[in-house]
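One protein chain is absent from this view; the other protein chains keep their places.
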Amino acid sequence: MAEISIRNVAKQFGDFTALHSVDLTVADREFMVLLGASGCGKTTLLRIIAGLETPSQGEVWIGGRRVDHLPPRQRGIAMVFQNYAVFPHLTVFENIAFGLRMQKLPQAEIDRRVTRTAELMHIGQLLKRYSGQLSGGQRQRVAVARALAMEPDVILMDEPLSNLDALLRLEMRAELKGVLAESKTTTIYVTHDQVEAMSLADRIAVMDKGLIVQAERPIEVYRNPAARFVGSFIGNPPMNFLPARKADNGSWRVAGITFKGPKAEREEIAFAIRPEDLSHAESGLPAEVRVVEPLGPHVLVTCDVEGHLFRAVLESDIVLSRGDIVKLAPTPDRIRWFDPETEQSLQVH
Amino acid sequence: MTAVTATETVAATADIRKRGRLVFAATIIVLCAWVLAPIYLLVVNALSSPDQVNAFPKSFVPGFETDSIAFFMGFAGVAKALFNSILVACITMALSIGLGAPAGYALSRFEFRGKGVFRIMVLMTRAFPLPLLALPLAVLFIRTGLDDTALGLALVHTTLALPFAVLITFSLFSGIPVELEEAAWTLGCTRVQAFRKVVLPLVLPGIAASAVFAFVISWNEVFAAAVLTIENRTLTAFLLQNLDVSPLHLKFAGGAVLVVPALIFIFAVRKYLFAMWGIANR
Partner (left out) sequence: MQQRTLPYLLLLPATLFLCVFFIYPFLLVAWQAVSQDGALTLEHFRTMAGHWKFSTAFWNTMLLALAVVPVQLALALFMAALVTRMGAGRDVILYIWTIPLGISDLAAGIIWLAIFEQTGFLNSILSSLGVIDQPVTWLGYQDKATIFLAVVLAELWRATAIVLVILVAGMGLIPKEYYEAAEVFGAGPWKRFVRITLPLLRPSIQTALILRTILAFEVFAVVAALGGTNLPVLMGETYQWQFALQDRHVAAAYALVILAISIAFTLVFLRTLRVPKEAQV
C-alpha cells in the first residue's frame, strides 16, 4: 500500500515561489503523469516527495505515513533524476546494484535483479562499462534500471526517456508500463511529451506556474480542460480560442455566429474548440485560409478568423488554397467556454 | 604574369609562416632553458666533489661524485633537520586537509547565513604576509610549551596552507554534481555513507593533490621556521642559519635536496594545478 498524498505543499526559493499550495493524491498503484511547461515546478515537486527538498509549508504522506521529516532513504521511494546521476566511478552493473548492496541483499539476488532490469532496459551488454563510455540515452536507461532494481513502493521518474530516439522510446514506454503495472508500484512520471503522457497515464496532473491546474484521466484532461491553460498546452495543434460577446441570456456571438453557451455575468467570454472538432460546412465560422499543411490522413489548415489565429484539421480530400474563405462548423457538444479573467472553464447548464 | 606573382606571394607567405613557426619554437626552447638551466647547474654542483665545486673555472658537466651529498648528509644536524622538515610538512598536510576539506564541503553544498563572512576571512588571509604570524606566536608558544616543536611550527604552516586547502576542496566538491549524492540517498544511503561511497572516491585524487600542495608549502617555508625553531630546525631553517658559515658544497647539496620534492610535487599535481587556480581565483 503506497498512496501518496501531498497536502497544501508550497516551496519558496528566496523570494521566488516555485510551488504555490499544491494538493495532489496519487492512489496506490496508480500511474500519475506530471505535465507542464519548462520551469513550472515539476522537478521541485518530485524532489519534495523524495525528501531532497524541504517544503516551505504543507505535508507529504506516503503509504499512510507522514514523511516530511524523514530522510530520502526511509521513504521507500526510488528516483530517476532528470540529469541521470549515474555514478561515474562505478560500472553499469555496480550502479544498478548500488541500492541493492545498501539493502545487503545476497549476491545471487543482486545478480538476478541487475540482469533482469538491465535486459528490460536493453543495456544487458553494457554491464561492464563505466558511465563515461555510455551515450546519453544509455546513461538514462542505467538510471531507470537502477531505480527499477530497487523494486520500491513508489517510483519517481523525471523525464526518464527524454533522450531516446522515437522508436526506442516507444518500446521502452510499453515495457515500463508493463513492469510497473506488474510490480504494483505507485508511479509519478514527469514528461514533456504529451503522447507519452496520454499513453502511460492513469491520470495526468497538469501544472502551471507552481500550481496543479487539473488532475484527471487523460481523456478528461483532453476533452474537458479545467482551465484555458490546459487547453492551450495539451493537444497538438492546441485548442482554438475566440472572443464571444454576450448576445442574449445564455447565447453568445462568435465571429458573427450565435452559439448557445453558459449563463455568465460577463460581457465577453472565450469560446474554445479543438482543431479536429471542426468541419467544412455550408455555414459556420468564416475563416480566411493562410497556410495549408497536408498531414497524410488529414490536412492542417491555419486560418484567420476576425484577426485571430485559428487552426482546423480537416478531411484530406478538401482542396484549399491561400486566400480562400471557408466556413468552419464546430461540433456542438465539443465547444468549451472559459472565463476571461479567472481563465477557468464555464459549465453549460 | 599575375600567375607568377600569385605563386610568389604564396611562396612568400609560406616562408613567413615557416619562419614564424621557427621563432615560436625557438622562443619556447629559450624559455625552457631559462627554467631548466639554473636547476641543471645546481645539480652539477651537487654531483661534484667539494674540490670540483670550489675549483675555477668550473666544469659544466657534473663530476658524478657523491662526496658533496654524502658530506651534507653526514653533517651534524642535517639528518635531524630533514626529519623535522618531513614531520612538520606531514602534520601541516594532515591538519590543513582535516580542517579545510570539511569547510570546502560545507561551502560547496550548503547555503547558510555567514557563508560570505567565512569566505571573506579565507580570502583575507591571502592579503596578509602570513609568515609574520610567527612573531607573536613565538611568545604564545613559549607560554604553552609549543615553542621549538614540530607541532608549533606546523600550526603556523597550516595557516598558510589552510586557505588553499579550503578553496581547492571547495572547487573539487563543487565539481561533483549534488545529484550523485542525492541519488545515493534515495538508494538507501545516509549522508555519511553517500559521502564515503560516492563523493570520496571521486575527489580522492584531487584531495591528494591538495595535500601534496600543503606539504610543499610547509617544506619550502623559511621565515616562520627560522623564527620558531631553535633546536628542532627544519631543513630550510638549518640552511638559512648556516648560510654565513657553511662551505659552498654544503649549500649546494642542501639546495639540491630542497629542490627534489619540488620536481616530484609539480609532476604529481600537474593535472590539478590549473583547475585549482581557475576556481580559487574567484
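Note that the chains take the letters A and B in the order they are written out, and that residue 1 is the start of every chain.
Keep this in mind: contacts are C-beta pairs under 8 Å (C-beta built on N, C-alpha and C of every residue); 3 or more make two chains touch, one makes a residue touch a chain.
For clarity, every value in this text was computed on a predicted model and none was experimentally measured.
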item: Contacts of the hidden chain among displayed chains; value: B
item: Touching residue (missing chain; options B:G74, B:P129 or B:G145); value: B:P129
item: Full-complex contact with the absent chain, from B:N84, B:T159, B:S210 or B:N232; value: B:T159
item: Touch residues of subunit B, complete complex, unshown partner; value: 24, 27-28, 31-32, 34-36, 38-39, 41-42, 45, 53-58, 60, 95, 98-100, 102-103, 105-107, 109-110, 112, 114-115, 118, 121-122, 125-133, 135-140, 155-156, 158-159, 162, 166, 191, 216, 219-223, 226-227, 236, 239-240, 243-244, 248, 251-252, 254-255, 258-259, 261-263, 265-267, 270, 273-278, 281-282
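Note that in this section only the chains that are shown with their structure count from here on.
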item: Subunit A - residues contacting subunit B, complex; value: 50-52, 71-73, 77-79, 81, 83-85, 87-89, 98-99, 102-103, 143, 146, 150
item: Partner subunit A, residues of subunit B touching it in the complex; value: 177, 179-180, 182-191, 193, 197-198, 201-202
